[in-house]
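Partial complex: the chains shown occupy the same locations as in the complete assembly.
The chains carry the letters A and B, assigned in the order they are written, with residues numbered from 1 in each.
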Amino acid sequence: MDGYYAFMLVATAFVLMMTVPALALFYGGMSRSKSVLNMMMMSFIAAAIVGILYVAVGWSMGFGGEGTFFANPFELFWLDGVTTDNYIYVMFQMTFAIITAALISGAVADRLKFSAWVVFLPLWAIIVYFPMAHMVFGCTDDSLICGRIGAQDYAGGTAVHINAGVAALVLVVLLGKRIGWPKDQMRPHNLTLTMLGAGMLWLGWYGFNVGSIVFGTTFDEDPDAFLAQFYSETGRTFANTTLATFAAILGWLLIERLLHGKATSLGAASGIVAGLVAITPAAGAVDIGGAVAIGAIAGAVCAWAVSLKYRLGYDDSLDVVGVHLVGGIIGTILIGLFSTSSGAGGIDGLFYGGGLGSLGDQTLGVLVAVAYSGILTAVIALAIKYTIGLRLDEEDEVNGIDLAEHGETAYDLHSGSSGGGSSLLAASTSTSSEGVKA
Amino acid sequence: MKLVTAVIKPHKWEDVREALETFGVAGMTVSEVSGYGRQKGHTEVYRGAEYDIALVPKIRIEIVTDDADADDVVGIIVKTAQTGRIGDGKVWVSPVDTVVRVRTGEQDASAL
């Protein structure tokens, strides 16, 4: 099994890379040049805070034993009693907690106080994510979504994407719109970063989905069965992850072409993420036909869903709701239609002669996730709003959160005409100070 | 003819443009510039090194107008761009001998 183990080492590094730097770049490129650093910082700090917290209590709450909502946080506190040859599984799950929290940041661009984010992260991780991870991944008979309801979620359609998407929606409703939204132009400042980020997310997602395999037996008990499952199931999840993403790119671009007359690069990058989000819960349950269907539907629907915010008037700045909530729901529900008994869950969905049972379980799983995340995120956000406050000062928002919260600006490039790139004004200005003070 | 040059705060540009349009200014030329004056800049920090940025971003607007309209144009700009806070900018008027529309070669009034 050292082959599987070796893969997990890489997979875990990949999923951590999805947050730092992939997601940070994907979101950062869509931000404005005056807030790109803050956007990236929200991902970086999420890794540090949620990561350490996960080792402290996250693993224990998720995988420390029985519990409908969560297990005893102190059972395996600070990995007490966990042998180092199991650390990699802890690290792998930790990276899921990190990216889920980081995903939320896309919704609150330009206006959330950094201090509020720093306080939100640990609270949300402990109160919302860690329990959700137990309900879905730390699967015991009594864990709510996986055990009691028995909904299939291979790699986190509910725990990760729906969870983050709902939290994002709640947060922006309480946070309010950006000054000038939607009247002012708030276009992506650097689409090459966004496309780079999308590509890196895609790479990392193979760690995310393929690494989420759960074995029916230990290697020691039955090496052959273990390896057979490793080969056949990872082949399936790898192919499904890939094909769904292809289909989602086409789905998104097609709708965009129909609705707005142009197939855009941002659309392609967004389609990639939408497809990956939707296939996340279904990667093990469906065959490649189902994967293509799910991807195409997710791409098309999300391409339309990202415009909802203008109709409904919530400023989900980088479309966490339109892509992760909508995409997550699509993927989780469609399992009810496309799940095949030849898959990891061994359950047939409606289109595979399995009746409505699976569809019901999946729907229920979605509802639970939405309710749990929605209610508790609201509580946390309100608590912060009425204590230290969520919102950045108006003038700081106009001048740019990078400058206000981090004392930095992302670029010092000088115009194309500046030949040798000599520093021009930028350089001289500093001298106009008493120079560098350190 | 006159050339009205205005240096204003970036976020005021849009209002100014609308006001001028309403008044009947058909065109203008705009550029991003840096201003130096009473309004102070800001400080940035990189690895502990603090930099004082003295210049502040401004928008520079150039409008060629009839002598008759010059004062109104100035008035409109001053009214619209005013926030009352330091750094609102300046507007100055200078004489223009002639202006030509490249497309047609029309001169002066008819070139605007």
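Here are a few things to note about the model shown:
The rule is simple: a residue touches a chain if its C-beta (ideal position, glycine included) is under 8 Å from a C-beta of that chain, and two chains touch if they have at least 3 such contacts.
Keep in mind that what you see is a predicted model, and the values were worked out from it rather than measured.
In terms of the labels on screen, the copy numbers for the complete complex are A x3, B x3.
By our rule, only the chains that are shown with their structure count from here on.
Centroids built from CA atoms put chain B at 45 Å from chain A. Within the complex, the chain B residues that touch chain A are 11, 34, 41-46, 48-55.
Chain contact summary for the complex, chain A toward chain B: residues 398-399, 403, 407-409, 425, 429-430, 432-434, 436-438.
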